[in-house]
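One chain of protein is taken out of this complex; the other chains stay put.
Here is subunit A:
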């Protein structure tokens, strides 16, 4: 793509001001500020039930955004994840209804997610086909395949034990627990492990990464495999919340996941970003969607707000990078 990348491989300096000016802190402030503002207009927004619904209903988007962040940081993109989650949910539900042990119904979609994504990663890395072409093709294969295999039938009568999302872990609802644990583990791994740093190196400058002993191809396959893993986990949270699984893909899901990753501060030029920001952004987007209802704005405007948000973040990111780059030159 175009020039510029200023790979910021070193850990950010830990000044207090810098901490507060980070994308993550801004997002956290936005999440809280928006809640208070909407609460003034309509106090019912702050009801525990509503806030819990926002978190529970959108935890799977945050989980999928973790993998998407890694893919974008490595300098790639994936638009097949929405269709993949739809397929995996159907696989999981069908297994459960067919009488497979619950554990199998939970594990198979995760394994399948890893395999599908790793295959795409291999085509991107070793056959050097742009990720957009591979994942656009895969999206239509998954989407079309799902509808033509199931005929659009709904899966009902899911067994009692299947609903993982209804369980609690130490008093915390499972979707939220999984979201927090997955985000924390992924954030630590990306920050402190060699293979985690390799993702930033590959996205910042693949050639430089190669010279530093990182294998960019293997890193890309790993990133896609992990993305598939998180898509599988996201599917579990999503599918086990439903009483009826529709054999279609949730429309526009890939865009929501990409928006969460980008708004969370993952630079679309690769090399920069954190998964904590992506999770916070996923929560913010869900909060905005819910807030519209409470301040009496038609929910039909949600998508354009989401589009505007992603556009504004992308432009701000690029302008900020350019400013930083020119400051670097002066010194």
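As a working rule, a residue touches a chain if its C-beta (ideal position, glycine included) is under 8 Å from a C-beta of that chain, and two chains touch if they have at least 3 such contacts; residues count from 1.
We adopt the following convention: contacts and distances are computed from a predicted model.
Enquirer: What name does the UniProt record list for the absent chain among "Transglutaminase domain-containing protein", "Lipid-transfer protein", "Autoinducer 2 import system permease protein LsrD" or "Sugar ABC transporter substrate-binding protein"?
Expert: "Autoinducer 2 import system permease protein LsrD"
Enquirer: Among A:202, A:219 or A:259, exactly one should touch the missing chain; which is it?
Expert: In the complete complex, the chain left out is touched by residue A:259.
Enquirer: Which of A:38, A:95 or A:138 touches the chain that is not shown?
Expert: Answering carefully, the residue with contact to the hidden chain is A:138.
Enquirer: For subunit A, which positions touch the chain that isn't shown here?
Expert: These residues of subunit A touch the chain that is not shown: 1-2, 4, 77, 79, 123, 127-130, 132-134, 136-141, 143-145, 147-148, 252, 255, 258-259, 262, 268-269, 298, 300-308, 310-311, 314-315, 318-319, 322.
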